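In this view, the complex is presented without one of its protein chains, the others remaining in place.
For chain A:
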Amino acid sequence: MVVVKSPILRHIRRKPLQFVAPVVTLILVLYLIVGRSSGKTKGKYSYKSRSKGLFSRPRDVIPRNLPNDHISHYDLNKLASTPMAAYNQERVLILSPMSRFYDEYWANLLKLTYPRELIELGFIVPRTADGDVALKKLEKAVKLVQSPRNSKEAKFAKITILRQDNESLQSQKEKDRHALSVQKERRANMALARNSLLFTTIGPYTSWVLWLDADIVETPNTLIQDLAGHDKPVISANCYQRYFDDEKKEDSIRPYDFNNWVESDEGLRIASTMSDDDIIVEGYHDIATYRPLMAHFYDPNGDVNTEMQLDGVGGAAVMVKADVHRDGAMFPSFPFYHLIETEGFAKMAKRLGYEVFGLPNYLVFHFNE
């Protein structure tokens, strides 16, 4: 047995607390002065460091002392979008251009049953007075859900909120929105918003992108699983609206989004007569395209999984495989084959070789003003 002869160590063994106390005091003092940085990061440098110590400095906005390695690798060959999305842990990006914040929209979003840690949210808000209001409400709602103090709510993986950089039309009231002359400009603006949101939030781990308009207030809870389950590159639900029928004195539903359609000969003929700068928009008596509109194909007794091929889609609830966007399919803000925004997107997806589908009997509901 080795007898430790050092007097200091001997002293420590004899009176351990006499040694421990000053050491612990020293640690405490250091802790209070230097503070603890929160945020568990694997890197040597934490961009999120927030010093809570007594003498903490205000954080630098741009990191100055860079870590030695900040390298990440992604094997995109292993990234897939399969019908068994939840089972395969596929990440979904839900994107909603938002000019008005509806509580029902948010409540509906929170009711979705797809695992939240696999969902990322993206919002883009226009630079208008309406946008300011929406942003404030949105901020409140997301902070409530994501706050670490709120242990009741599961957290979304990430939420990105953007403020649009280009000028927007000031008024978004229903009547104004739908004036034909305003449509082209408004939809061009929407297209830019969608693209800005999409290309800055889609990442190397995203398998699906769900475009969900901010004024869709009611969808099935299993929306994501249902749409992904059809395993189509682009698939759109049928958008209706609940209203109170004054004549029959009962609650009823009516079609709302007419942008899901199948091309017709008449539509093509009209397109060929137009100048390059003109666009065709559905639902206006001025341009009678006689295109079969998915809105009219709804059968209340039909199979909810019935699919139909489409040539144009709206933006109400569209599930897109991330690869389609990565290949370049975006929302043209200019006349693209005389189409614009979401319908132009469907055309672009088809030009890239992807098929576009719709579910006529699968309903989601738009807000009723």
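One rule holds in what follows: contacts are C-beta pairs under 8 Å (C-beta built on N, C-alpha and C of every residue); 3 or more make two chains touch, one makes a residue touch a chain; residues count from 1.
Assume contacts and distances are computed from a predicted model.
According to UniProt, the chain absent from the figure is "Vanadate resistance protein", selected among "EF-hand domain-containing protein", "Vanadate resistance protein", "Mediator of RNA polymerase II transcription subunit 7" or "Palmitoyltransferase". Looking at A:Leu109, A:Ala191 or A:Val281, the residue that reaches the missing chain in the full complex is A:Ala191.
The chain that is not drawn here is touched, among residues A:Leu9, A:Ile27 or A:Val304, by A:Ile27.
Touch with the chain omitted from the figure is made, among A:Lys184, A:Lys232 or A:His325, by A:His325. Mapped onto chain A, the interface with the missing chain covers residues 14, 17-18, 20-21, 24-25, 27-28, 31, 36, 38-48, 50, 52, 59, 61-64, 66-79, 89, 91, 117, 127, 132, 135-136, 139, 142-143, 146-149, 155-166, 191-192, 195-196, 198-205, 325-328, 330-334, 348, 351-353.
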